[in-house]
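With one protein chain held back, the other chains of the complex are shown just where they sit.
Lettered A and B in written order, each chain numbered from 1.
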Amino acid sequence: MGFLAQSTRPAVLTIGGQDFTSSFVSFNVSDTSAFKNGLLPTSGNLVLGQSPGQLEISSYSRDLFKRGTVVTLDMKNPDGTIYRHPRGYLYVISVAYSPENEQLDIALGCRIALAYLTEDVSEILPLVPISLDVARQTIQNCSASFSSNSQILYQDNQGNLVSRYLFGSNGLSLPSSEWVSILGETALSATPLQGASALPDVIKLSYSFPNGDGGLGGVDQTGRIDENRTLSRYFLTYPASTWVRKQKEICTDTDSSGKQVDIACVEPLPPIPRPIDKPSSTCGTPPPRPNRDGETGNSPSDTVPDILACNENWETKPSPQFMPANKLAIERTEYKGPSAQVSTTEVTTFGPAVEVNSQYYADVYAFCVSAYGIYCAPNGGCSFSGMESIEQVRSTTTYTYGSSNELVSTLQETFITELAVAQPFDWRSGLISGQPQDFRYLKADTMFRSQVVETTYKQSENTNLQTTTTWTSVATVNQTGIDTGNIDAMRGIKTVTERRSSTNIPLDLRPDTPNSPVTQTQEKSTEVVLFPSSYISPPTEAGPYVVDESIPVPLRVTFDARAGIVSRYEAYIKRLYQGDIRGMQISESMRPEIVSNWKPNTAFYFYDTANDALMLMQMDASTWGVTQDEALFTTSAIWIADSVGTPTVPSNLVGNSTPSEDGIGRLYGKNGAGEPVGPGPDPGPPECPDCSSGESYYEIVNVDMTLSTSAENYCNAYICFPQPEDQYPNIEFGFTFYVVGFIVGDGDVLETDRYGGLPVDYNGSLIVENATVVNPDLFSSD
Amino acid sequence: MLTVSISYTSQITPENVYDFTIDNFGDNAMPRSYVGEGDFTFSANGTSIISGPAYRRKYQWVISTMMIKADAVIFDKMFRDWDEDRSAGYAAACGIIDQTWGDPVSTNVIFLTPPVYTRLSPVDVSVNFGLQEV
Partner (left out) sequence: MTIASKVSATELNALVGNRYVDQYFEARLLNAPGVTYEPGVTGDSIMLDTEVAIGTGGYQRQTFGFTPSDLGIYADGGVPLAQKATVFAHDGGETPLDFTHVAICWSSGNVVTLGTPSATASMALGTYKSIPTSTAGSGTGLTLDLEVTDGSPLTYTFTIASPGTGYSVGDDLVIDNSTLIMYDPSANNGFIIPIDSVYTPAAGAAAPGQLFTVAKTASAVSLNSGNEAVFYWNLKQFGFYTTA
């Protein structure tokens, strides 16, 4: 008996379909651990050596094999049959030629490794078990989606992406062993996976799931339109000079000695209308007092009796006029760009016309007052024009994107009213360009393009170039007024600014996209007990040692599915933690039962013969090495469960015939006479048919008791009308006597019942015979 | 008589069965010995601590013998058949029965050191090789 770990395995190597076996030096690839990883990329390297007369491998330009070229590695069984190495279908990622030792180092990776490189998740996204928000569709989140559902995705040795639960067939059950590793027999080495790290007692597992039906972010928001309206209500001071009539106050008096003294101000009684002095200035001054009888012009005359003035002891005083105003700002954003980026924004402001040119409205008012104002009615009944709401400013920005969704240019156009740039000579009377002109009323709602700003973004020669071209209307810049021909911005002043930057700091922020908001989620947590009683207290600091974990992606699934995912993830994280702590790093030769039908999470029994310890393990993060001499693998096996049973270790030796003890240099043919006893038939690999595994379960049971009290009131608004008093009716009883009978004569025919039947009482006949005839006049008074 | 008998049945068609019994050795040293050395230390309080592999020490044989040339040729063919099987991936091992001293030892061995042949005379060849218990 005996077991020989035979690691010699001849290999066949092809790259891009060409046989490179004769140049093969070594092949080393590793799988990623499934510890909280959903995607398990495999990557490593292949070394080719130059051999005389073989294919050329030197490649200084590093392009001998293009990225994505398929590399296959097949192995030969002793009987000559060929099988694919478990990791024998990979792709070239890069090549590097070492001229000193004439070797070509080829970095290899599976499709998932390539996806990590290019961040192209188009092939993986349809496979993720928990859907991802649009903004979360990255390779890392794809991995998180698989791990959240306790699943793994790997590429098999035929190039297919395969997903499966990490533990068991459903993520919860115990996996079944597919091969047996025996320390001292088949295992080349076995070392603990971790040092003496502290054992967590409890894992606090939190998870999140969407509020309500999922909210924003679940769908592509391209085409969305946002609108923001801001309405302000406020008071503004009307720009014109307005006036009020006010009664004068007398604050001095003359005492008996004729001396003037201050007194408390009083209003004189009765008011005798009398004009006051005419103001002397012309601008911003009250209008002249009204003319009196016989008076011409505006000069007051002392000859006119005071009594004829409109208001004696009244004066005209300036009074600011406060007017209510509304302002509405509408900001409208359209997300019609690629990836729902902003395509246009438009900001429009509506407000009182007086705000765009207060001087104009002050003059309109003053002009009116000068025409209609009189001393006693200083405002002349003029209206406060310009308080109507007009479109004051409109600014639109258009975004243009390139083929890579990058921002190429923005164009901002600003429109304002002509009134806003009108100058006093546009409306005031006088000589304008030699032409006499009356007061000219302007339209408040005529708009023109006052400014255009075009910004372009480019990259040239490793520098970022931002060019800003601005056109501004001459009416804005030079205050030329509105009658100077075309005042459109494109006919105005042009300014170009160029900004060049070689830093990698983006010149401008990327425009908003509504795709970035992700699903609003709420969070819950649960506890997973790992190793109860793994500490003593005091000291109180000894425990419990709680590790916080969370399911990495929001669970955008139904309520029922969520419960399944959470319970699976509890088992997943528990097995990973426990399994990692009790894990072993085991090296084995590439025995047929291991490599045939291999999966990254293949389970196996590990048996320590010396300590008679049998445990169920699961392969994780294997490293595969193939050289000219040997083919081995090392797996970081995670512990699953302690098991019972005794594996059988059959001898795998061949050719070990028993010597006859008397032969000297004898060579026999097959089945020759007197030959040594042959080794017998192949007994097969080590097995453990009677081995079984169990699991320990630790559960936290919440016993929740709820006390419910409620107060009910059946009346309207808690107020009940008083109930009527109890009624006690008097019930009186009396007796009466009555008889029931037919008053018939012998031979009379009786009536049938309502259905035509014969009533039983009639004894089967409707004809009365031998009736006891009661006196028909029984109740007569006679 | 002190003998070491070795047999091998090749796996590659046609199967050949080899059978040798060696009864002469190049010196007085016993051909059978053990692999490795004991590892022994003392603990802090003087307790003796022995460590080593968790299995019984395996045997190894270093054999130097003289064969007639015809036998040596067959021996060499046995080695080549064994090595070919090994290189094909078989867990190829030879059967051995050692009756040099003590109780007979019957086990399986592989060639740890390929045979080295030295011509002694036109008919005699010295054959030196090492075997390792599996």
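Brief remarks on what is shown
Everything that follows uses one rule, which is that a residue touches a chain if its C-beta (ideal position, glycine included) is under 8 Å from a C-beta of that chain, and two chains touch if they have at least 3 such contacts.
A quick note: this is a predicted structure, and the numbers were derived from the prediction, not measured.
Seen in the complete assembly, the chain not on display touches A.
Set against the missing chain, the residues A:A264, A:V496, A:I536 or A:I719 yield one that touches it, A:I719. Of A:L407, A:V528 or A:I565, it is A:V528 that touches the chain left out of the display. Residue A:T706 is the one among A:T81, A:S537, A:N611 or A:T706 that touches the chain missing from this view. Touching residues on chain A toward the chain that is not drawn are 524-529, 563, 567, 570-571, 574, 697-715, 717-723.
Following the convention adopted for this analysis, only the chains that are shown with their structure count from here on.
The residues of chain A lying in touch with chain B in their complex are 2-6, 8-10, 76-78, 80, 183-184, 609-610, 651-670, 672, 675-676, 678-679.
Note for the complex: chain B touches chain A at residues 3, 5-11, 14-21, 53-55, 67-68, 70-72, 74-75, 77-78, 82, 85-97, 99, 106-108, 110, 133-134.
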